[in-house]
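Some notes on the structure that comes next.
Removed: one protein chain of the complex. Kept in place: all other protein chains.
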Amino acid sequence: MNALLEGSLAAVLDFAPPLLLAALGGVLSERSGVVNIGLEGMMRVGAFAAACGAYFTGSPWLGLLCGALAGGLTAAVHALLSLRYRADQVVSGIALNLVALGLITFLLETVFGSAGVSPPVPSLPRDAFGHTALSYAALAAPVALHLFLQHTAAGLRIRAVGEHPRAAATLGVRVLRLRALCVLGSGLFAGLGGGALSVGILGQFDSRMPAGAGFMALAAVVFGKWTPLGAGAAALFFAFADALQRQLGFALHAADLHLEGVFLALPYALTLAVLALGIGRTRAPAADGVPYEQEGR
Amino acid sequence: MADLRARLFAPARDPLWAALLAIGASLLLCFLAILATGKDPIAGYGWMADGALGGLRPLGETALKGGVLILTGLSVAVAFSVGLFNIGAEGQLIWGALAAAVVGRALDLPAPLLIPAALGAAALAGGLWALIPALLKVGRGVHEVISTILLNWVAIHLVHGWLVSGPLAARTGGEHVSVAGTAPIRAAAHLPRLLPEGRLDLGLPLALLCALAVWAIFRHARKGFEWRAVGASAEAARASGIPVGRRICEAMFLSGALAGLAGSLLILGTEHRYPGVFRTGYGFDGIAVALVGASSAPGVVLAGLFFGAIRAGATRLQLVDIHPSFAELIQGLTVLLVAAPRLFAKLLSKLRGKARAATETGGAP
Partner (left out) sequence: MTAPPLALELSGITKRFSGAAVLDAVSLTLAPGEVLALVGENGAGKSTLVNIACGLYRADEGTVRVLGQPLPPGDPRAAIAAGIGVVHQHFMLVGPLTVWENVVLGSEPRRKGPLGALGLMDRAEARRQVADAAARSGLALDVDAQIESIGVAQQQRVEIVKQLWRGARVLILDEPTAVLSPKEADELVATARGLAASGKSILFISHKLREVLAVADRVAVLRRGKLVLEARASETSAGALAEAVVGQRVAAELLTALGAATPAVTRAVESRPAATSLVARDLRCDSDRGRPALRGLSFTLGKGEVLGIAGVDGNGQTELAEVLTGLRPASGSVLLDGQEGLARAGWARTSGAARRAGVVHLPEDRLRRALCLALTVEENLALGHQDAPPWARGPRGALVDHAGRRRRARELLEAFDVRPPDPTARAGGLSGGNQQKLVAARELLGGAPPRLVVAVQPTRGLDLGATRRLHQALRTARDAGAAVLVISLDLDELRAVADRILVLYDGAAAGETLPSATDEELGRMLLGQGRREAKAHG
């Protein structure tokens, strides 16, 4: 049992970064008042761009940068549509997921000539314990985002804009611009998370990526009550459940028990339970998803 | 979330034109994308048209996929009517499919009884699963977008990672074949095929019947009117004595039932068992169908058939080295463009302005 736990804990550091980074992206966007269902698509674009970047430059770090930028670019579409053209934020996010699904498969085939997986690409170097620098950075990221939101002027404004945009506007805060920046930041995070999947973990792009990690990140945002630390902890917990499931998987299969689905469903079911039972006053930012109309005077 | 429909569809003054424009623009963008990669878009689109419309067999495929898409589109549209955004059609579809597979296997009945029983079980399963977000919304104020997303994944993992690979998995001589999914359904549960050639089965007529029923409910039933009132303004509906919570639950049950039926069509019509891996994306596509179809029953039928044709045709894209998931790109772009009618409005007015300027300068001398 001890070995099992140890194995799982070690694996968490591997599996957590994509989830963690995407969840923080979700927190940033939703705290500013823009729902981001498109995390999954942004991760997918990021994962592919990171693989491409690493493949063509030979540097996994440049690959990660490409991933983040591509995620940001995808987010820019979301910001443009939902903020400037007032498309429904949920619809825009869903549409982006669909586009990412089709587009990336298409590009994968075009660039690498395979609809399944990319060729192996340079992946991030690992330290003596087998972890990448990105893993450690991802662990620090929730704290950084927390400090940013709580201790900087921009953070204060973001929190205000997600709750009561009109109040912030009367004090001179430019609501739409700030929201757009947060959506872009959210895309950078998600794209980086995608890069963590392809360049960080697997060392190649798989056409099934991110396989629901974006949605699980969304669940982590809700489970973590829309706070960076909460979402970070939730992402770690979900990653742990996932790792445990993988570790247990072999044992269970040997006993002819097929329970991995129960483990995999657990994060979502728990999040739902937290919402349903209202444990510890779970509440989305008040203006989350509510379009802001500037005064036309 | 009040007045969701108005927010989604009001900016488009004419939903038909908005949809056609979006479809045209998205086809054009995809054409350019293929061109940019050095492949042959004309041949590609030709193959696609051929795969969707060229003969009985392709038409059958289009109709088959169209039928499923019509049902998931109707599912999303019915939820829209009470102002709810049901992103959970995928999960509801999965439960419906599983229920159909189980009943189609377990009951020893003649076809005229077994098929309705399997369909009914699928509708019930999907409806009950959709009732969860409805009750959470009414009772606890949980936003349905979040709860339905979560429930999708609960359904996906519970069914695929446990039920279908564990308790419900087919066992052949004690040997475990988890990838194969459940045991096959009885032959009596197979949906009858309608054409000598191709796979077109009873699914499309069933879907059209459902569309007719939904149209009749929206247009002629008092209940449908009350749903729409709830969707347009829950406050006003409550003030005029309509039990808002109950109406939301009813509509969500129907929404889930339609998605469940869609799942059963796939099982009873083509798969004939619940496969080990069954990620069809039809549930998510239902959102696209409902949006492009402006959430009306006739619109959903047209949009469903169109996307069915794209899906059927896209399988032929492989002939020019393009993966069939190109269909998702076309759909996604269409939704993206339908979702931002203001973008078109602006473009159109700009074009008009330019045209006017052109005629003015042209007419000046």
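Order of writing sets the chain letters: A and B. Residues in each chain are counted from 1.
As a convention for this text, a residue touches a chain if its C-beta (ideal position, glycine included) is under 8 Å from a C-beta of that chain, and two chains touch if they have at least 3 such contacts.
If you're wondering where the values come from, they're calculated on a predicted model, not measured in any experiment.
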List the displayed chains that the omitted chain touches in the full complex. A, B
Which of these touches the unseen chain: B:Ile146, B:Leu163, B:Ile185 or B:Ala229? B:Ala229
Please pick, from B:Leu109, B:Ala213 or B:Ile242, the residue that touches the omitted chain in the full complex. B:Ile242
Chain A residues touching the omitted chain (full complex): 151-154, 156-157, 159-160, 163-164, 166-168, 170-173, 286, 297
In the complete complex, which positions of chain B touch the hidden chain? 3, 5-6, 10, 219-223, 225-226, 228-229, 232-233, 235-243
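FYI, only the chains that are shown with their structure count from here on.
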Centroid spacing, where centroids are CA-atom means, of chain A and chain B in whole angstrom: 26
Show which residues of chain B lie in contact with chain A when the two form their complex. 1, 4, 7-8, 11, 33, 37, 39, 85, 87, 136, 140, 142-143, 145-147, 149-154, 156-163, 165-166, 169, 176, 178, 281, 284-285, 287-288, 291, 321-323, 325-333, 335-336, 339-340, 342-343, 346
Would you tell me which residues of chain A are touching chain B in their complex? 35, 37, 77, 81, 85-88, 90-92, 94-103, 105-106, 108-110, 115, 212, 215-216, 218-219, 222, 256-265, 268-269, 271-272, 275-276, 278, 284, 289, 291
